[in-house]
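After the structure tokens below, expect a handful of questions from me.
All protein chains but one are shown in place.
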Amino acid sequence: MNEAIGSSLIVIGVIFDFLGCLGLVRFPDVYTRLQASAKCVTLGTCGILFGLFLVKGFTATGVKALLCLVFILLTSPVSAHALAKGAYRSGVKPWEGTVVDQYGEDAAGKV
Amino acid sequence: MKNYRWAGGLVVLVILAGAILFCPVPLMLGWQSNFLARAFLCLLVSAALCFFRIFKGPTAPDRAVAVDMLGILIVGFCALLSIPTGRDWYIDIGIAWALQSFIGIMALSKYLEGKDFDE
Partner (left out) sequence: MIYKGLLFLLWFCVWLLLQWPPSVQYMVTGAFVSLLVSFFTADIFSSLYTKEEAPPAKGGGILSFFSRIFWFLCYVAVFLWECLMANIDVAWRVLHPGLPIRPGTLRLRTKLKSDIGLTFLANSITLTPGTTTIDIDKANGYIYVHVLALKEGCEKPEARQCLADRFERILERIFE
């Protein structure tokens, strides 16, 4: 039973990984690419790791998979945030279809 | 024009999915080997998409984003590898890779921001 649920979680995770990377190719600028890939790839890899935990149970591999899941959930949003800030400070302009850019207005007023 | 490109992409995607689902796989170990081999193929295709963005990306932050995603994909790859081989040190490699790639991405984004490494 656990093996069946774990296998289906692994399949869902792999599909989300693939969709995230497709978004990395399809979207028009850095920020939207970051959005699509950071969310989808993080959830996909977490699905794979949790499926691994369900397949293996409380063995060495399963517990390490849980630890790795916690690491990824903690570090991935932080690195996405840092990349977005770094991209904005390095002067990459948002896509021309952007509706509103309040951060750009405020940063221009401050510097 | 846009719709034609989308339809072409859909055709490529369907062909890829069929190839991944129905290609003959050499049996490795245990009952899971069949679907695990297909999961590996799917992850390889996503890694190829990341490499496409690394080579093509017009600016440096694009490439940095693609490298970040490639790191997380490799963690998933290591996790999957530990099922058919039955060796638990693959997941150790995954943990170490996750932490290393996090630190690397932080340093890279500080560099993009134009600051020193001590904030």
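A and B label the chains in the order they appear, each numbered from 1.
Criterion: a residue touches a chain if its C-beta (ideal position, glycine included) is under 8 Å from a C-beta of that chain, and two chains touch if they have at least 3 such contacts.
Remember, it's a predicted structure, so these values are computed and weren't measured experimentally.
Trainee: Please output the residues of chain A touching the missing chain, sorted low to high.
Mentor: 16, 19-20, 22-23, 26-29, 31-32, 34-36, 38-40, 42-43, 58-60, 63-64, 66-67, 74, 76-78, 80-81, 84-85, 88, 94-95, 97-104, 106
Trainee: If the missing chain were put back, which residues of chain B would it touch?
Mentor: Where chain B meets the chain not shown: residues 2-3, 6-7, 95.
FYI, only the chains that are shown with their structure count from here on.
Trainee: Would you kindly tell me how far, in whole Å, the mean C-alpha position of chain B lies from that of chain A?
Mentor: Here the centre of chain B sits 12 Å away from the centre of chain A.
Trainee: Which stretch or stretches of chain B touch chain A in the complex?
Mentor: 32, 35, 39, 42-43, 45-47, 49-50, 52-53, 59-62, 64-66, 68-69, 72-73, 75-76, 79-80, 82-83, 88, 91-92, 94-95, 98-99, 102, 105-106, 108-114
Trainee: Within their complex, state which residues of chain A touch chain B.
Mentor: Residues in contact with chain B: 3, 7, 10-11, 13-15, 17-18, 20-22, 24-25, 30, 33-34, 37-38, 41-42, 44-45, 48-49, 52, 55-56, 59-61, 64-65, 67-68, 71-72, 75-76, 78-80, 82-83, 85-87, 89-90, 92.
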